[in-house]
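Omission of a single protein chain aside, the complex is shown with its protein chains in their original locations.
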Amino acid sequence: MVTAAHGAGGSASAELIEAVFVDAFRNPALDALGDGAVLPLPSGESLAFSTDSFVVRPLRFPGGSIGDLAVHGTVNDLAMTGARPLWLSAAFVIEEGFPVDELRRVAGDMAEAARAAGVEVVTGDTKVVDTGAADGLIVTTAGVGLVPPGRQLSARRVRPGDRVLVSGTIGEHGMAVMIARGNLAIDAAIRSDTAAVNALVEELLAAAPSTRWLRDPTRGGVGTACNELARDSGLGVLLDECSVPVRPDVRGACELLGIDPLHVANEGRFLAVVPPEQAPAALAALREHPRGRSAAVIGEITEGPAGIVAMRTALGGTRIVDMLVGDPLPRIC
Amino acid sequence: MVTAAHGAGGSASAELIEAVFVDAFRNPALDALGDGAVLPLPSGESLAFSTDSFVVRPLRFPGGSIGDLAVHGTVNDLAMTGARPLWLSAAFVIEEGFPVDELRRVAGDMAEAARAAGVEVVTGDTKVVDTGAADGLIVTTAGVGLVPPGRQLSARRVRPGDRVLVSGTIGEHGMAVMIARGNLAIDAAIRSDTAAVNALVEELLAAAPSTRWLRDPTRGGVGTACNELARDSGLGVLLDECSVPVRPDVRGACELLGIDPLHVANEGRFLAVVPPEQAPAALAALREHPRGRSAAVIGEITEGPAGIVAMRTALGGTRIVDMLVGDPLPRIC
Amino acid sequence: MCLGIPGRLVEIVDAGQHLATVDVSGVRRTISIRLVAADGPQVGDWVLVHVGFALAVIDEDEATRTLEAMEKLGAAYQDEIEAFGSSAIP
Amino acid sequence: MCLGIPGRLVEIVDAGQHLATVDVSGVRRTISIRLVAADGPQVGDWVLVHVGFALAVIDEDEATRTLEAMEKLGAAYQDEIEAFGSSAIP
Amino acid sequence: MRFVDEFRDPAAARALVAAIAELAGTDSYAFMEVCGGHTHTIYRHGIQHLLPESVELVHGPGCPVCVIPMGRVDDAIWLAEQPGVVLTSFGDMMRVPGGRGSLLEARARGADVRFVYSPLDALGVALDNPDRHVVFFAVGFETTAPSTAVTLLRARELGLTNFSVFCNHVTIIPPLRAILRSPDLRLSGFIGPGHVSTVVGSRPYRFVPEAHGKPVVVAGFEPLDVLAAVAMLLRQIRQGRCEVENQYGRVVREEGNPQALALMARVFELRPHFEWRGLGFIAQSALRLTDDFARFDAERRFDMPGVRVADPKACQCGEVLKGAIKPWECKVFGTACTPQTPIGTCMVSSEGACAAYYTFGRMALR
Partner (left out) sequence: MRFVDEFRDPAAARALVAAIAELAGTDSYAFMEVCGGHTHTIYRHGIQHLLPESVELVHGPGCPVCVIPMGRVDDAIWLAEQPGVVLTSFGDMMRVPGGRGSLLEARARGADVRFVYSPLDALGVALDNPDRHVVFFAVGFETTAPSTAVTLLRARELGLTNFSVFCNHVTIIPPLRAILRSPDLRLSGFIGPGHVSTVVGSRPYRFVPEAHGKPVVVAGFEPLDVLAAVAMLLRQIRQGRCEVENQYGRVVREEGNPQALALMARVFELRPHFEWRGLGFIAQSALRLTDDFARFDAERRFDMPGVRVADPKACQCGEVLKGAIKPWECKVFGTACTPQTPIGTCMVSSEGACAAYYTFGRMALR
């Protein structure tokens, strides 16, 4: 039986994907858990291809909407492969009775987000399902981009001593959405960070051409993305708690709810691993960009323990940072 | 308010798409109502890109499953642009509680369908939604293919006198699914025609290289596809009732339910417009292929009335064939 | 008004409840034959099906007679037309 | 056991129902102050929040005293360590 | 398909068309096909193009979907919106606009509206959902009413408490009478409805020749049936006869189906009057449940608003239903009123004259 945990982007998700999809679709090009596949064209160009379904509730939240996410999510997944995103598809599953005006607003958000990201929505699909067969609206985008020659981003290229950077403060998106649902009765001025990062990635890659690996820490947050990095590189990741940029209100909400900001989703941030000598230039390039002002070096790659993400705590101790297990649920203890 | 009619592939769908999506995404590459976009790559290659969400209920029906459809639908849409389909993405929205075994079967169907069609599923996504927020499983695929140089398929290339071919008997898929839902309490040995047609398209294009236009008559059926042809070509389409291949049991079910087989969905058929001199070769090539045995020339293109699909009835009269308005509903009068 | 389709009775499913299966070109559905019960419909009979009920047992002889009558009607005036054609003032 | 977070009372929302708003680093939520009603909590006071209830009014002086005591505790032995460090047998 | 294909034979059709041309000669005739089923056949098979110009077919009121007044549709929507109610309906009624949209729109707003193929299937929904109340939105002429009657008898047998019928069954003779009484009648004769006559028989039409001097031919629904009926009407006129003929002898008997009539009599009684869309109130033209079936009567179980909704101003369905104008003569035909955006009911059912003409026949106008 599939449970909510299978969809939360943590280890249960990874297991389901491995057990069901990787097993069924096994092929050399298959991008099991990354952001998108990179495929060779006869001409020698490399094509990046990625997809995501968007099921966020509520459909609008401070800072964005399902339409923004649908564009940003796929643009960012393409950017994480090193590609320049070009074209998107958009498939809409609409519950009968959904207001056409709201649909128009979502499409407008998508168009605006696409324009801002420099991509075009070129093909689409619309399905209407019975009342109760879908909760309002589900949007699935796929995206195609081209990887400039020479760019090779892969966890296998990561080396001990490399630095881990984050492009900005973390946890805003997930917390904004959790609060917007209303059932926690919490009020805060937290806005989703949703944004396309492809332009910022170009700045980074110009400043740090030897960048090893990129990942957008969406569902499961920075903690889960770092665990994927550790797993896929066969190395360790050591984060520095003091360096991880978290807005005070996000931290406050996390403390109140007993949730680790490292497990909260982001939709306009990315992690980068760069060689140590290019880290200062990388950081400077990010910070120069309006969307990268709060970028930070948050850790480094270690020989070992292999596959483990550790964190030097503010206190000077060390702890493990695990993958998210299931959805982040507010806890009382 | 969005209603079921907006999703039924007929004129209401077209209007919603025009009013909401075309309006929002307006750009030169946008493929408003066709099967997929064809996009120029820097290398000079042409990329085809298409997407569809699959919401069929039940998930399995005689002759296929949602997994088969998810692969065939997108492969066929790519083939309709003249492309050779290469890669698919697959995004799954799964309702909490959905059996993992069933998911595995669907993934298995997809893998088998992809193998048979000669494409690879290279990237994907999994989302789990609360019980009640989706009815079991929704699968969205997108696909990418390359259009061989020189192939140009477009309604604008269609000329009066061209022949309209269908690759096989019509209406099996839609009728098989309608019956499989069980609420009509009808029993018939009708199996969905779901299949990838890309190989058959290659045969056709080899035999009739001047083929003008292709379309898979899915939701809305042959009637709706022909109306799109008439609209997009600015010409008339004249069908010949006697030539339209319909299995007797499909015809029986249609008569019983008061549904026009021209409005019933197909998932393994396509329509082709070919110049009259290549029509015999085209028909022969289709009929030689195991999946094209019942192919037929079903009509021709007329100067006018522009935008109108007419049909010479078996009786010798003439009638209009309209787009489907809303879902086909069984009627009593 | 009122879609009615000829179907052949292939099975009496529940005589008490007047339920029978009809076949329409290979498509089967269980219908009620209560409205024609007094006619004692048999497997093999053709009935006119409307909203899941047999409205009438089709009289096959009468159908043949109708077809013949129509043919005659057509032919009669066909002849007449031909007759006219040859005799009419040009 | 039992997550408890310090929050500052920023508004008494409903004195009768003992409802008040607390602020935790810019995050606000209405909680019940019924369990500390007898302490007469005021806007500006800090309370310990658990499952939407104030469990205690935080005694700010006591907090300062605790911090000082901890510092002393650390320092005392810090000195001692240093003392040890210079006097201990090597 | 047996009993279908034989009656669609193109050669026989050509012969009948020739016969019609001959029989019509140089005079002009207007025959009303009372039944929407005939209208559907005429357009679906392109018969109107085959007939000589001198023979005009006028579409009558015999489409049960087209004659339901908007207020009754609103009542059905109201029922569908009651908590715990499942409204079941034939697919045809789902798109018919009331004053508050259609049942499809009510479903989109969240109401539980399901289409059924048979009234017995509505009963099945009730059996499958003991915690819901299932209302069957019954429409149709005497063709369909016996099926509802059997369903109600079965519901009573089963002792169902969660099933009721919102009865909108109508009868065929009164509107025919209303049309015949209209002062501007320009009809030469009638093609009598085939399927309703399997129940009522051909005898009830006798008043048409007897009191109004117009011939009637009860006809089947295949193209040859319709062509033969036209030819038979012309032949009557040519031969100076004026009577009720039965072209559809394979299923229609003079006395109809006495069992079906008896079952109807056990369950239904005539309403003193009933509103017909476009035709206004017609006395004794519709059926309601007898007191014996009060507990299955949605009109008695529910306190329905029952508001009368005036037809849209632009709507000329009444004129069309009476045969006074042709669909394309309605000012909104094909512009404001299309099958996607029906203003009148004639544009909804594929038996409706306007929809049939729009869907199948429009081309002739170009």
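A few points about this structure:
Note that the chains are named A, B, C, D and E in the order they appear, and that numbering of residues resets to 1 at the start of each chain.
Simple rule for what comes next: a residue touches a chain if its C-beta (ideal position, glycine included) is under 8 Å from a C-beta of that chain, and two chains touch if they have at least 3 such contacts.
Model, not experiment: these values are computed from the prediction.
Annotation for chain B: contacts to the undisplayed chain at residues 96-97, 130-131.
Seen from chain A, the chain kept out of the figure touches residues 1-5, 11-12, 15, 183-186, 248, 251-252, 255, 257-258, 304-305, 308, 310-320, 322, 325-326, 329-333. By the touch criterion stated above, the residues of chain D touching the omitted chain are 1-6, 8, 17, 24-25, 31-32, 34-38, 46, 48, 50-53, 55-56, 58-60, 62-63, 65-67, 69-71, 73-78, 80-81, 84.
As a working rule, only the chains that are shown with their structure count from here on.
Both chain D and chain E are touched by A. Both chain B and chain C are touched by E. Number of steps on the shortest path from chain A to chain D, with steps defined by chain touch: 1. In this view the innermost chain, defined by its CA centroid being closest to the centroid of all protein CA atoms, is B. Taking the mean Cα position of each chain as its centre, C sits at the greatest distance from chain D. In summary, the pair chain A and chain B forms a contact in which both copies contribute largely the same residue numbers, shared numbers making up over half of all those used.
If you compare C-E with A-E, the chain pair joined by more contacting C-beta pairs is C-E. Each chain gets a centre from the mean of its Cα atoms; for chain A and chain E, those two points are 59 Å apart.
Chain A and chain B have centres, each the mean of its CA atoms, that are 34 Å apart. Looking at chain B, one finds that residues 1-5, 184-186, 248, 251-252, 255, 258, 331-333 touch two or more other chains. Among the residues of chain E, those touching two or more other chains are numbered 1, 4, 14, 36-37, 63-64, 90, 107-109, 117, 121, 140, 144, 351.
Chains touching one another, given as pairs, are A-B, A-D, A-E, B-C, B-E, C-E.
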